[in-house]
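Removed from the display is one protein chain of the complex; every other protein chain stays in position.
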Amino acid sequence: MMSSGVLMGQYYPAESPVHSMDPRAKIAIAVLFMVVLFVGNNFYAFVVMGAFAFLAAVMSRVPAGLLLRGLRPIVFVMIFTMALHLFLTPGPAIFKVGPITATWSGLVQGLFIGVRLVILIMFTSLLTLTTSPIELTDGLEDILKPFTRIGVPAHELAMMMTIALRFIPTLLEEAERIMKAQMARGADFESGNMMRRAKSLVPLLVPLFVSAFRRADDLAMAMEARCYRGGEGRTRMRQFRLHARDFLAFALIALVTAGVIAVRVRFGPVIPRGL
Amino acid sequence: MAEETGTIETRALVHRYEVGEEERVTALAGVDVKVSRGEFLAIIGPNGSGKSTLAKHLNVLLLPDSGDVFVFGMNTREGKYIWDIRRSAGMVFQNPDNQIVATVVEEDVAFGPENLGVPPAEIRSRVDESLDSVGMLPLRRRAPHLLSGGQKQRVAIAGVLAMRPKCIILDEPTAMLDPRGREEVMRTVLELNRKHGITIVYITHYMDEALYADRVMVMDAGKVIMQGTPKEVFKNKDKLQSLGLDVPPLGKLSGMLAGAGYGVAPDALSVQELVEELCRLKSGT
Partner (left out) sequence: MPIEVRDLTHIYNKGSASESVALSGVSLRIEDGEFVGLIGPTGSGKSTLIQHLNGLLKPTSGHVLVDGRDIWEKGGSLRWLRQKVGLVFQYAEQQVFEETVRQDIAFGPRNLGLSEREVEARVKAAAAMVGLPADLLQRSPFELSGGQLRRVAIAGVVSMQPQVLVLDEPAAGLDPKGRDEVLSHVQDMHESGMTVILVSHNMEDVARLCERLLVLNQGQIVANGTPREVFSRADFISEVGLRAPDVVALMEKLRERGWPVRTDVVSVEEAFAEIARELGQAKGARASP
């Protein structure tokens, strides 16, 4: 009923160069790009970063609607932040609304923030839309593995993520069932003030938690029965290998990074001529 | 006496556990079991008879309070054998959901071999082989929550198979399934036993499933009180019913007919058998 395959980390299956990239490369590039996004502070930088993001989006064959869906929840926050910048940045004025002034620098800053957020959200969505949950967890595990010697529990984190992703649809279904069972007993989850509604969640949350703990117990036993003893000595069926397309992507992001830094150093914060 | 490496044995197995602060319950009160290589053993008994507890001793999920358990020649008390035992005696549990760890079927089947450190290429072939043996190869990329109960249990069986066990222990594997799922699991288990020679220890409270076994063991209050072929065991209808166990309807019928003086074998349990018996009787031969 409620949980179809779509719920699983929003993975959108398709054939594309981005889909077939090594997930480790994708994660690394995504993280680097996020950092670069905040380093870029002038118009030329944004052109370069925007072009890169656009190229990635087009090559992923993911419908634009899906990519931009992630923006919906933050639209208002974004507009609010942009407005704040517009009115609170000092500089030459565009217009006045009562005591507050909108400035050109404010407009530019606001736009930069806005564009950054859009690109950020879109690129993160791109990552989860083109990389299946297993690839993500396995990829992350591989990336974190070198850090195990300084105490990063790479395997345990990956295992936790996998199990959580595995059980999310199951738990959601169970929550729905429990809710209906309690409604059949006259429970009301909808009316009343916030306090009342919070209290009404007890008959939903307690059974869900009890069941989750029982699942954990059962699962632990089943895992032990299949010889699970932590990450030591474990191999993995799914192995990743870097291919030409991954190196190409690395080259691209390197270019973008270099470009953004160079532009920042050379020109400083730049706004288009004429303003 | 040298322990045979082809069998699973328990000798005078005792298991107690605490309930609350003072009560100690004896779950197993001295159990002797011997499972031969390639056998299909069914264990039946009311709730609380100790059948699940017994099963958990066979793959070292539990250790004896006294007595010994030998799995293919290895004593479960010896810590060094624990992983070998668990690899050679795999276990499938009752709840189909709470055994599946991964987000995709084939990844879950790979879990066992991965834990054993099997090289990646070999894992791949084991996974495909195991999924094929249980008839789930076409669904290998499916997410587990989209599977039916019977399919999930088959995936669980495949997950155990991928470790190349000599024996599979199934603890009430069909208790939470619908009739179609039960059929799927039963068929799979029978095939594994008959075609691939895998020893099966099958715990159930469905009497019609125990009919397929080579040998049936009846437990009550921590002891084995009866064992024999299905026919032999189900003859004792009164005893079984007094334990709160069921006799399959046709078994009841043949019992009633025999009791009423008709020369029907009281242990006829299937439609086919009973029909043959009755036709034989009617024609007076």
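Which chain is which? They are A and B, in the order written, and residues in each are numbered from 1.
Methods note: a residue touches a chain if its C-beta (ideal position, glycine included) is under 8 Å from a C-beta of that chain, and two chains touch if they have at least 3 such contacts.
The structure presented is a predicted model; accordingly, all values stated were derived computationally and were not measured.
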{"item": "Sole residue of B:63, B:121 or B:275 that reaches the chain not shown, by the stated touch rule", "value": "B:275"}
{"item": "Interface with the undisplayed chain - residues on subunit B", "value": "46-47, 148, 175-176, 178-180, 205, 207, 244-246, 248-250, 252-253, 256-257, 260, 262, 271-272, 274-275, 278-279, 281-282, 284"}
{"item": "For subunit A, the residues touching the chain missing from this view", "value": "1, 4, 174, 177-178, 180-188, 191, 202-203, 206-207, 210-211"}
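The rule we apply is simple: only the chains that are shown with their structure count from here on.
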{"item": "Inter-centroid spacing, subunit B versus subunit A (mean Cα positions, whole Å)", "value": "45"}
{"item": "Residues of subunit B defined as touching subunit A within the complex", "value": "59, 61, 83, 86-87, 90-91, 93, 95, 97-104, 106-107, 110-120, 123-124, 127, 143-146, 156, 159-160, 163"}
{"item": "Contact footprint of subunit B on subunit A as seen in their complex", "value": "3, 5, 8, 132-134, 162-163, 165-166, 169-170, 173, 214-215, 218-219, 221-229, 233-239"}
